Each structure stands twice: as structure tokens, then as C-alpha cells.
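The complex appears here minus one protein chain, its other protein chains still in place.
So, subunit A:
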């Protein structure tokens, strides 16, 4: 007997890949009108289940029941027609297309072989309005920031007007305020009786917005469609990692802000539109730059590295004016490293080995007088960072593209640790990585600061900022609107930060 009380039901689904059981008889029941969290660490099987539900991969056994009817979709298109919409974790927009074209992609309204452009524009506008995302549907997607791109992805999921909406880490790369907008939409949709399945690594979000929870660990469901109120954050984390995880020890940090800053920006204006940006990072200090999407955070990092033109003001390194024209200059002459937010496109050479990726910034140091690479030294360097960062690899010659997200992020960071720069800019240090690895990253960044390095962290995750940094600099519209010393109290900090975003420039300096 099938039960029509569920919009979507997963019964005993198993999926085996050569040598590994990705899903082992998992169950999940999704009711209309509920927001259901699907949790699990990287590799626990969440994405595999989503691919099965949306017809991208077939299951080996088990049933998928949609509206009381056993179904198995042979293509993503069939799943869409059955009323299942999805926002995938990987960004799948076609950058040569406009925002509107991407939103209707795969469901383009066609009549008599001709694309109905008016419908395309209006449909796209409708979902963009729903998201309160003020962008012209005719904008080429190539002009968007990663976070804006993510919003387009979400808009595509909403476009098909589905009874079941699967959101696979939609908030991984967007800021707090945008997440709020997204959740407003999610609640509105669930109030209309739609069923929402929400995959996330951010437990704060899950507890704030979800009703029910399913937890996967190593391909098994260790909690199946239970009310979230039965759990606390701690008990969920226990379920996720399968043992009681030592709570993250936040060190008591109060680095000095006296003396010459390692990195200082004085009234910097840039070609891409920053105006009079000033802040300083002292040796041993961790400064965070927080702001909404489009606030110009990553662009500022790129400007410091010489990838954008600085039109006015100056960048000072250790008190003297710096002329940085390339990342090579930043590294070679000023000792500045930069870990990018987009590890796949900008951080890593996916088809090269782990060893080659880890040694890229230190090739000069690893070469002899004739310009030949000293292989033994290169291998030793690679092994050193594989060990100290606990990168899970079969050997140093494994290709980076084969590693999991967390391990890739470790390599992306590791190549800059190898460079051993006194100043390190880290853009979105933990995007898309799980709880356990996140903790390890924070420990690592604190250790860097303890060694006297100046660390600038850019993040759209306010909880991360409050945990990690010593001072939060808030950016809005390519300007710094203020900065606050971090008290490590989430509620208090989020209030100050939101105030700085929405009010005109005031310098709130506490402590």
C-alpha cells in the first residue's frame, strides 16, 4: 500500500559504485508543507540520493514514490515534469547565456519550434521578484559574482513551479541577508503546501528554518524523518560524525593593534569601484571582511594583488607603500599569499598531481642554480603539507581533481602555507566543507596567527566570522562602513554588523 500523505517517499534505496556502497537502504519521507533537512558529512551520500531522485542516476534497488505512485525517472527532464525541482550544489549556469536564459534552461517555453521570448523574460522576472533579486533578466551571467550566480541557480529551481523542491547546499556561497531572502521564499513555498528538502552544512540555518530532519552517515540513514525538535545541535553533530566530537576550543585571543600593521589600506579606490577603503591587519591578528553579495569583498582582495587597478590611495606593507602588479609581485616582493574562494576555477590544477599543486608557489625555492627542480626537495615539501594538513590521498601523485571538496580546500590552502608568507588573505576558507574539517581549518588559522602572521579572512558566513576572527570589517557597496572588535557573542555581533550594513558610516569601536 502506498501512502499519499507524502509528496515524496524514499524506501530502502541502495546504490553501489564499484568498490563502495554509497547508499545502503536509506529511507526518507517528505510531507507537503514541510521543510525537511537532509544532513550528512561530505561523502555521506546526500548528493547521490538527490541525483537518484532527480533521475540523473538510477538506484540499484529500493523504491521512489512520488505522490503515492512508484516512479523511476530516466532523465532529469522526466523528474522536472513530475513536479520535482532541484537546485544543485555545483554551479551549473552557462556563462554565455543571460540570466533569463539560464533560469528557463531545460524548460524553455517553445511554441511551434520558436522560443517564446516574452514568456522567457516574464517567467524569469517573476521568479527573480520572488527572490527579491534586483537584476535585469537580460544580464549576461558571466558578469555575475559567484553568489549572484548561485541565486540564478536557485531561481531556476523555482521557475518550474514544483510540488517538491530539493535544495542542495543553496546557501554555501551566499551571504546571511541573501540566505534570509531565500528562507523567506522557502517558507512561503512551504506555506503553499510544497515540500522542501534542504541540504546544508550550516546547522544554525537548519535549526532556524527546518521542521524535520534526516541524517546520513556513511550511506546509511541514522535519523529518519524525525522532528527536529527532538535534537539539539550537539546531538546532531554526534549523529553526523558518529562519535562525540570534542567541542571546538575557541582560543582566548586578544592580539595587539599597536605598532606597524603588516598590511594597511589607506583610502584605496579602485577601477572596479571601491571608494576610500581603509583598514589594517597587524602581525598576529585575524581580520575578517564581511559584507553582502556585491559588496566588493573578493574584488578588494584581487585589487590588493594587483589584478585590478588602484586609482587612489595606497596599500602599505609593513609601513611602506607597496606597488603590487601581480600575484608574483605580491608573493615575491611583499610576502602576501591569497587563497581563492573558487578553488576549482582559480585555486587548483585539477588535472595535475597533489604534489605539483602543493609546490607551485615555491618552485623557485625548490630549484637549483640551473633552473632545474630538485625533485627530492619537492617531494619532501609535498609530503610535509599532506601530513600536516592531514590531506586524505593515496599518494602524493594522485590527481587533485579526484579528491573530495574538503581535501581539495586543504591543498588550495596548503600551497600558500608552503609559501610561508607573512600576510595571508583567505577568501571563504571553509566553503562547502563539513563540520569536522571546518574545525581543523579554524585551528590552523589560529595557529598561523599565533606564529605572528597577519591573516585577512573574507567570508559570507557570519557565524564563521564570529568564531574565527579578532576584528570584523564590514563592507557595503564597495565601501567600508565600519569595523567592530569581535566579542565572539553571535547575537551581539550580528546586531552590530547588520547595523553597520544598513546605517551610514559610523565607526563602532568597542573594547
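Note that in this section a residue touches a chain if its C-beta (ideal position, glycine included) is under 8 Å from a C-beta of that chain, and two chains touch if they have at least 3 such contacts; residues count from 1.
Criterion: contacts and distances are computed from a predicted model.
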Which of the following names does UniProt give to the chain that is not shown: "Succinate dehydrogenase/fumarate reductase iron-sulfur subunit", "Threonine synthase", "PEP-utilising enzyme mobile domain-containing protein" or "ABC transporter permease"? "ABC transporter permease"
Of the candidates A:7, A:22, A:39 or A:79, the residue in contact with the absent chain is A:22
Touching the absent chain when the full complex is considered, from A:61, A:75, A:142 or A:326: A:326
Full-complex touch with the removed chain, picking from A:323, A:402 or A:451, is A:402
Looking at the whole complex, which of A:133, A:159 or A:338 touches the chain that is not displayed? A:338
Per the definition of touch given earlier, which of A:350, A:440 or A:498 contacts the omitted chain? A:350
What does the interface between subunit A and the hidden chain look like in terms of residue numbers? 17-20, 22, 42-45, 47-48, 51, 218-219, 305, 307, 326-328, 330-332, 338, 340, 345-352, 356, 360-361, 363-364, 366-367, 371-373, 375, 392, 394, 398-399, 402-405, 407, 415, 419
